[in-house]
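Complex shown without one protein chain; remaining protein chains in place.
Entry: subunit A
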């Protein structure tokens, strides 16, 4: 059931299509008409200064935050539709958070197994085999029985990635997943994401890791104050930014 896109979606269309999305919190407009596409297998990075609405945008895509206006289509599912089946959407879209948000009362293995078992109702033995394989893939073999509190930030974040992957999503969203990590553990998480990208997973990242964006992304969007200021392939955006705001931001962070 999960992972099979509805019939309205074909693989030649973008798997994520965001069109003219506005989002206001009270009178404050955070997103002022954002549009972009992500094609299957693409790695897209969203960069920009703090408070530019990046996290809000990525949260709109799996309906954690409802949009004020505009449309978002993920693998044929209309996210802004009032009759949206949130559970169907979230079986298609995986999300990893800045603060890992593992379930503290469950072991690493149980964290990875929970959703496939209880949401998808899959067979326990199969799920366990897959969960162990996923933990090995994120280089955490041997940590299956550790509780989140016993793991480092980087390890917890890799469990969170494995947990999300266990649902076999079509798209993975990463919301500043390295922002809370020690510098030395950032790399291990980025290596994991890079491997995912190389395997063809569609990834949408909000990130402050410019080097990562430059090396891994297919397309980079620079947002500021709720709008996309400029976008393009990383080679172009990072070396030949057209907009003054982009250039100023890049000069500060690079």
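Convention: a contact is a pair of C-beta atoms (placed from the backbone, for glycine too) under 8 Å apart; a residue touches a chain by one contact, two chains touch by 3 or more; residues count from 1.
Criterion: contacts and distances are computed from a predicted model.
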Protein name as given in UniProt for the chain not displayed, "ABC transmembrane type-1 domain-containing protein", "ABC transporter permease", "C-terminal membrane anchored cell surface protein" or "Carbon starvation protein A": "ABC transmembrane type-1 domain-containing protein"
From A:23, A:40, A:91 or A:130, residue that would touch the chain that is not displayed: A:91
Contacting the left-out chain in the complete assembly, out of A:30, A:115, A:134 or A:217: A:115
From A:101, A:122 or A:236, residue that would touch the chain that is not displayed: A:101
Hidden partner chain, residues of subunit A it touches: 62, 64, 86-88, 90-91, 93-95, 97, 99, 101-105, 114-115, 118-119, 160, 163-164, 167
